[in-house]
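In this view, the complex is presented without one of its protein chains, the others remaining in place.
What follows is subunit A.
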Amino acid sequence: MDKFRMIFQFLQSNQESFMNGICGIMALASAQMYSAFDFNCPCLPGYNAAYSAGILLAPPLVLFLLGLVMNNNVSMLAEEWKRPPGRRAKDPAVLRYMFCSMAQRALIAPVIWVAVTLLDGKCFLCAFCTAVPVTVLGNGSLAPGLPPPELARLLARVPCPEIYDGDWLLAREVAVRYLRCISQALGWSFVLLTTLLAFIVRSVRPCFTQAAFLKSKYWSHYIDIERKLFDETCTEHARAFAKVCIQQFFEAMNHDLELGHAHGALAATPASSAVPATTKGAEEEKEKLRGITDQGTMNRLLTSWHKCKPPLRLGQEKPLMGNGWAAGGPRLPRKEVATYVSKV
């Protein structure tokens, strides 16, 4: 029981902080991934924009989905959404709360990636180098003389210093500075916008439906903890089941061998010195089984857990299944009736 309580506290205290921790790790990983990633602009007219758009958008999508996949609550949300109502009604507000909180945490790493990409500038440079205003920044008089494909080919090589050959038209440094400056401005605006949005959402929310929010938060935590505890209990049960099964196997073997030695010395052994019927260890294991002692009953229990979750009301004594198995609610004390029989 003590161990159970320790585990329970651990799970509860760390439920929020665990997900926050994962979120923080993914944000750091996102920044680290960007710096480790070797940006490689193709410097070809048709490919630049596609490559840059891919690098700006695909990794954030991957990080977002990864954030959702790593969050155990996704499958919990899907389970809660798809389960039959049974004896416990489903609350769409709780589902919405769970989804919002997961999505918020999963959005942090992609936002970091986009911000870092824009602030660094390489991606923007690669995408928009062909759109630089040559007439303003470079030798404007020479630009109209060039056919557009040739101009595009020339400008597409701006991000690649080792193969750029258009210095006579436009100094590479000028174009790079210009585009990086715009990219950084966009980056900072993006950071400001997202921070402002997050701040507004966080501060304004208590003005609306705070009571409903508290309820949704409580029941969403409850569902999460209940699922974890159910898994823990199932594992404990499986362990006790296995222990008892193996113990019985050895005892059966023991019994077989003793029967085989019917003419030997062991036959004279009094029964009391043989297997002790109940030791302290066996009692504990028996308790842990909670009366579920065969495969069929266990399967019924698991089915019933999904199809017909118990109501959120403790203190029920009614049997939940036909064979008399009841949930672990407390039993009411039985009324004792004393009958006096007169001897007269």
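Here is the rule we go by: a contact is a pair of C-beta atoms (placed from the backbone, for glycine too) under 8 Å apart; a residue touches a chain by one contact, two chains touch by 3 or more; residues count from 1.
Heads up, the rule we're going with is that contacts and distances are computed from a predicted model.
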| item | value |
| --- | --- |
| Name per UniProt, for the chain absent here [options: "Proteasome alpha-type subunits domain-containing protein", "thioredoxin-disulfide reductase (NADPH)", "Calcium homeostasis modulator 3" or "Very-long-chain (3R)-3-hydroxyacyl-CoA dehydratase"] | "Calcium homeostasis modulator 3" |
| Contact with the hidden chain (one of A:Met19, A:Cys43 or A:Ile223) | A:Cys43 |
| Absent-chain contact - pick from A:Leu214, A:Met253 or A:Leu312 | A:Met253 |
| Positions on subunit A contacted by the hidden chain, ascending | 6-7, 10, 37-38, 40-44, 47, 51, 54-55, 58-59, 61-62, 65-66, 68-69, 74-75, 78-79, 81-83, 160, 162-163, 231-232, 234-235, 238-239, 241-259, 261, 266, 271-278, 286, 289, 293-296, 298-300, 302-303, 305-307 |
